[in-house]
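Shown here: the complex without one of its protein chains, the others still in place.
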């Protein structure tokens, strides 16, 4: 699995209103939500990261302003099992590699429990998965369209996708998917995302640190 | 595949405002959107189904009022391939049978192209799919959790789900999924839904008839 | 203010799957979410209202299945101040009487604090509001379009709207708007809605009772 930050909401270089421009040049993505908060309440001076301004508001349940920041990730080498779970999140945008038009050839996920389990189970798993891939190839060679041939592919098949969520939706995602009730693979996606957000928007995820800690 | 209408937005029996109550007792689900239109424009007399009131508004792009009607379907015996496509629709609510907690045992979809295709391809497909089901059973018997064992199951595995969408989102669904560019299985879901809506809310889907006709 | 239940998601009369049809004929709107829960976990026997099945799931944060039930209300005689707050809820559908096309003539809200306050403030308020209404009439008579004349109308002007939300979004609405930090007028809307839901879907709002109690 690989999770790469592709892009996120960044302030423009010039033309910013004076009150936001005068805040010293932070690259913290939370400068925009903080500005939005101040528009609501008509205050202009900035408290800064040290004061935990945003953290305070979030802890009181005021999450609307953090929606202004959206993050875009490239998520690669996850299983179709996990992509099916991922796309259930509705306040998000997805562009997924199409199994209808892209020939399948990129490998499979092996759950830890099987990889580290008894050899005969591991062998059963590998053989069955490999068999489906061979049959897929033969179906396509035999003239069956990829969109139909893929019915024989297993949930372990690798996929990749571009995913965008705003910071509020990401917090919801992390709360649900860092939790130990989440399945290990999507929990791993959540851990990667947490670490990226912890760098780019630390104030917005500080309270989720204990949840992350328990998840790893 | 089976698509069953479970429930939809129906007027209450008593306590309705006089202007809507006086409209003769139609069971047409579009009576509510029509009332909503009239609230916007403050007119109370009703044109009735014959006049194609709602149809007119929809053809002019005014689709907001039909959001007031939501339909709930039970969709059974579709493949995981198709459920993965279905849950990409975001203005919708889904409750899907969990492969994490429900033991897999309900069969598989065979694409028409394979079922009617050359025997050796059909045999390859059946054997591979059956093999994955056997391995799934052996993995579970061997102590692997269902949520991990399912990685070996194919996209053809049957699933069932409860799906709710409002009439506007359903129209968008039908436009995309009745189209010949949609895959045959989700197109079949769309055909079933079209036929149900054609009975329960005819005015709201009349303009989609040519699309449906071409899809079957 | 008047809040009237117009419609909600009700089971169809015939054609239901056996397992749901066999549940004795409850009119409780929560029968559908309970069925949806059971589809997810593949159990069919029903616990019934006494066992608090749905209540239990909700208390554990599983709110997705209650999205399958949508309620539609007619909300009349609220101020434009409050309708502006209402339409901020995004998982909802609104049809509001248009000030662009409907001539304004239906009265104004007087906040309690002003109605019960000192006479000279009350008089100031009434005179100013009445003046704007007269000027509105004169502007329209003078040829100004209603959509422009309305700029002179006050936030106290009455409006009416049809509002639909699913049960999950309604619970979020109630949590925010029954709270004492909400303004009195939208809190009153929330109280009306709570009472309707308490009758039609009691299990789904039972835990909000203390919040409602403090709000009245």
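Here the chain labels run A, B and C in written order, and each chain numbers its own residues starting at 1.
Everything below uses one rule, namely that a contact is a pair of C-beta atoms (placed from the backbone, for glycine too) under 8 Å apart; a residue touches a chain by one contact, two chains touch by 3 or more.
Remember, predicted model here, so these are calculated numbers, not experimental data.
**Student:** I'd like the shown chains that the missing chain touches, ordered by label.
**Tutor:** Taking every chain of the complex into account, the missing one touches A, C.
**Student:** Which residue among A:64, A:183 or A:198 touches the omitted chain?
**Tutor:** A:64
**Student:** For subunit A, enumerate the residues touching the unshown chain of the complex.
**Tutor:** Within subunit A, the residues that touch the unshown chain are 4-12, 15-17, 20, 32, 35-37, 39-42, 64-65, 67-70, 72, 74, 93-98, 101-102, 160-162, 164, 166.
**Student:** For subunit C, which positions touch the chain that isn't shown here?
**Tutor:** Residues of subunit C in contact with the hidden chain: 79-81, 83-84, 87-88, 90-91, 94, 99-100, 108-111, 113-114, 117-118, 120-121, 124-125, 127-129, 131-132, 135, 138-139, 142-145, 147-148, 150-156, 183.
Note that in this section only the chains that are shown with their structure count from here on.
**Student:** What topology does the chain contact graph adopt: line, ring, star, complete, or other?
**Tutor:** line
**Student:** If I average the CA coordinates per chain, which chain comes out farthest from subunit C?
**Tutor:** A
**Student:** Measure off the straight-line distance from the CA centroid of subunit A to the CA centroid of subunit B, and report it in whole Å.
**Tutor:** About 28 Å separates the centre of subunit A from that of subunit B.
**Student:** Quick one: report the Å distance separating subunit A from subunit C, using the average Cα coordinate of each chain.
**Tutor:** Centres of subunit A and subunit C (C-alpha means) sit 34 Å apart.
**Student:** What are the residue numbers in subunit A that touch two or more other chains?
**Tutor:** Not one residue in subunit A touches at least two other chains.
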